[in-house]
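Worksheet: one structure, shown below.
Yeah, one chain of the complex is gone here, protein chain that is, but the others are all in their spots.
And then subunit A:
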């Protein structure tokens, strides 16, 4: 018995020590999804809390019953009731199946509602017009291109608060996953397709973003900062970048796409037209092996192929680049259709 008491104290003490560790730094520590700063992350956290409470409905009685029965019916206790052949009860078994079924049913309904509501490709409701930012996962850095503003950044993304941001995601490297925990859940970045993620920040602030899926040697260095500011500050920042940063050329992009780590954030005053769509199509159309999603994709795929053939990747010829962009968009929408098949 003496030994047991010692075990228990140890068992109770260690998690407590862990909590002290944690709380000591709580003030300035980023709490990730527990500290949501955007509408999507907030709804996701609510859902997690509701579901946790529903699970506790089963968890708590089970734990209590386990310990109570183990204690009450221990062999050492001589006077406890003993029914060695009792092994069936219609009533109890009905409850035993019934309660989990009901709880899971409730969670399933909730899941169904929230899955449709929070589908990441669905645009967010807001009075403000959405801003589009294209995201390309490279080995091992993030390239952000702003098609409306005409600027580009690496390992850093800025957008106005209270404005829906429509991220278009792809990869020019092994797949990764684009995640800003405080703003909302992640979506994979995969080559050959454009994925969609809609997020919105409620407050100005700097939110850590991650490359959440393993993509090779230095994938751990694929962190970035997502900064939400007021609309004015954002406009001013865009102007600054346009004035003071160098341009990203196609050659510059090719160099950027090579394997390596970039520890600093980089900004570019411009980027080659249609860069994102070309990255998507580079893999989507393949080498003419007939890999297409859905039958209607064939036409646009061929168009994109022609565009690719007519273009030397190192020089920028505007006319053919436009052709590529059109075809790319058509192909892009086919990709989307495929995803919702």
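The criterion applied here is as follows: contacts are C-beta pairs under 8 Å (C-beta built on N, C-alpha and C of every residue); 3 or more make two chains touch, one makes a residue touch a chain; residues count from 1.
Criterion: contacts and distances are computed from a predicted model.
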item: Complex member absent from the view - protein name from UniProt, among "ABC transporter ATP-binding protein", "Quinol oxidase polypeptide I", "Negative regulator for alginate biosynthesis" or "Alpha-glucoside transport system permease protein"; value: "Quinol oxidase polypeptide I"
item: Residue of A:148, A:217 or A:235 in touch with the missing chain, whole complex considered; value: A:217
item: Interface residues of subunit A (partner: the chain not displayed); value: 7, 10-11, 14-15, 17-18, 21-22, 24-25, 28-34, 41, 43-45, 47-48, 51-52, 55-56, 58-59, 62-63, 65-66, 69-70, 73-75, 80-88, 92-93, 96-97, 100-101, 104, 107-108, 110-112, 114-121, 174-175, 177, 179, 181-182, 184-188, 190-193, 195-196, 208, 210-220, 283, 286-287, 289-291, 339-341
